[in-house]
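Missing here is one protein chain; the remaining ones are kept as they sit in the complex.
Going by the order they are written in, the chains are A and B; count residues from 1 in each one.
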Amino acid sequence: MVKALFFKEWLKIKWAYWSMALLTLLVLVKLGLNLSYYIRILEARSYWYQVVVMGGMFFQDFLYLPALIGLVIGFTQFMPEINEDRLKLTLHLPMKENAILLYMLAYGTLMLAILYLATNLLASALIAFFFPFQVVKAVWLSMAPWFLAGFVVYWVTGAVFVERIWLKRIFIIAVAVLFTDTLLYHTAYEIYRYSLVYFFVLSVLWSIGILYSGYRFKKGVLK
Amino acid sequence: MENVVECVNLTHYYGKRLIYENLNFVIRKGSIFGLLGKNGTGKTTTINILNGYLKPTSGHCYIFGEDSQHLNPRTKERIGFLMEGHIQYNFMTISQIEKFYSAFYPRWKKDAYYDLMKKLEVDPGQKIGTMSCGQRSQVALGLILAQDPDLMVLDDYSMGLDAGYRRLFLDYLSAYAKGNNKTIFITSHIIQDLENLVEDIVILDYRSVLLSTTVQDFKTNFKQFVMKIPEKMDVLLSKDEVIANFEILKDKLTIYSFKSQQEVEAHLKSLKIPYSEIQQVPMSLEDAFIGLTGKY
Partner (left out) sequence: MIIRLSRIFLVVLAIFVGAVYLPQLYWVSFEPRIVPPMVFYSPVIQKFMVGHFGHGKYYFTDDTGKKYNRMQADHLLPLLNYRILAARDEMPDSLLGRPIDLNEVRHNNVSIRIIPRDVNPPQIPLYPLLESKPLRFRLGLPNEYFRFNQRMEFINSKTNRISESMTRLFTTALQKEGFHFPARKVFGNPTTRKPYDAGYFILDRDWQLFHVKKVHGKPYCKNMHIPADVKINWISVKEKELREFCGIAITEDNKLYMVMLNPERLQKLPIDSYNREKDNIIFMGNLFYRLVTIRSDDHLKSYLMDRKYQLLKTYEQKWPTKYETTAGMVSAFIFPFSIVLQTNKTYFIKFDVSPFSWKALFLNIALMLVAFFFVLKKRRNVSHLIDLLLILFTGIFGFIGVLLFESTDG
């Protein structure tokens, strides 16, 4: 049954998923081209200086990319369920309702994780071509909270769609936007070094928000 | 004979607006039950409560003995649900949706589904979202028949369907119900189709439950009397224990009542109504329904 649920989710996100993968690939190509360009034009030692000593972040395209991907996947996954109250069909399936919602969310989370991991691996390989491991590691740690933000945005999108009342949706979105903002600071490399664990714990709290919305859906809270 | 569905003292308000109070009904196993009423009288509200998508202000609904708000997955397996408008997963094709649902229901009857699909003349790779209303209703019907549920809950199966598809639906439903001990719960506002299908009915009106009976009894006990009265006469008539409803058009007075003709005539005389040429006119279910609930 879980396999069938996953099948349904895949059918919904298929096109969006491949589009986002393509978008990521384009961003990676841009990164590679830019790196090779700057190293050629500025001379390697000066460009290294910009990056290593001045702390120039050449990968800021990835700041909002994971959040965008999370939003798009969440949208394509949950919009069809809310359209014409289709969620009633889904929740009527012979499984516990909370389990259904969590499996749906787990699937999206898994697919996002795969995409994010692939992105990180490819980006690392690209950067490792031009820079030593120290830079690759610094980039990884700097981007980690941005990818965490991607998961948060996805989980929140699910909760927002399942919630039927617009005012409540706005509340959730407001708190989520303010929260996500704290994950997207980018003043220097590795600035989340001492706090990433705490942010991770707080971020994970968003993952079951959809159950609150789902419960309200079941109660039939007024449109 | 067990009761598949039991609703006890259902009362619901949307905010301050009352939908109905103290709705009580029972659906016996193997029967076909109709919830009738005009739009906005609480039919979908009741379906939502039954399916656990709405918590009633007070009262309970039990399906197979369980509270409808907390249905066990095992119990949900035995209930087939058709949503208003034949809503299904538009992004799936005919074959995908069958493959999907078959994983959830152990009694899945694949052939029941594909028999219907053959009649549709659509490409198995066609997305449901691109089909017409009628074709979609077929898909929904096929799915619910394949599930082979003990209880079918159909929220207005007729919406958006033209006569041909409506008849098809009814034929299949009848065939399904007969002799299989399957229970069916239908809501509808198109009465004429249901005449030969449903056995028990509940009729809802705005803010009240009008009637809870069988179709047989309803048609037998509820009568229509037509008579002449002087035109433009200020006739003082109102609904009371004898007159369930009435209509005046020019010189024609129509009275609907559960009482016998003698009782009606006695009542009219006591009210000093100058009537003439009274006769009882037989009614179809639809006529009776309109008679009871009114034309507007």
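The rule is short, and it goes like this: a residue touches a chain if its C-beta (ideal position, glycine included) is under 8 Å from a C-beta of that chain, and two chains touch if they have at least 3 such contacts.
Everything quoted here is computed from the prediction, not taken from an experiment.
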item: Chain not shown, its touching partners among those shown; value: A
item: Given A:V27, A:L68, A:A106 or A:L211, the one touching the chain that is not displayed; value: A:L211
item: Chain not shown: contacting residue from A:V51, A:L65 or A:A149; value: A:V51
item: For chain A, residues in touch with the removed chain; value: 44-49, 51-53, 55, 98, 129-132, 134-135, 138, 171-172, 175, 178-179, 182, 185, 187-195, 198, 202, 205-206, 208-212, 215-216
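Keep this in mind: only the chains that are shown with their structure count from here on.
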item: Separation of chain A from chain B, taking each centre as the mean of its C-alpha atoms, in whole Å; value: 47
item: Interfacial residue positions of chain A with respect to chain B in the complex; value: 1, 3-4, 7-8, 11-12, 80, 84-86, 88-89, 91-96, 217-220, 222
item: Chain B - residues contacting chain A, complex; value: 14-15, 48, 51-55, 69, 73-74, 76-77, 79, 81, 83, 85, 87-92, 96, 99-101, 103-105
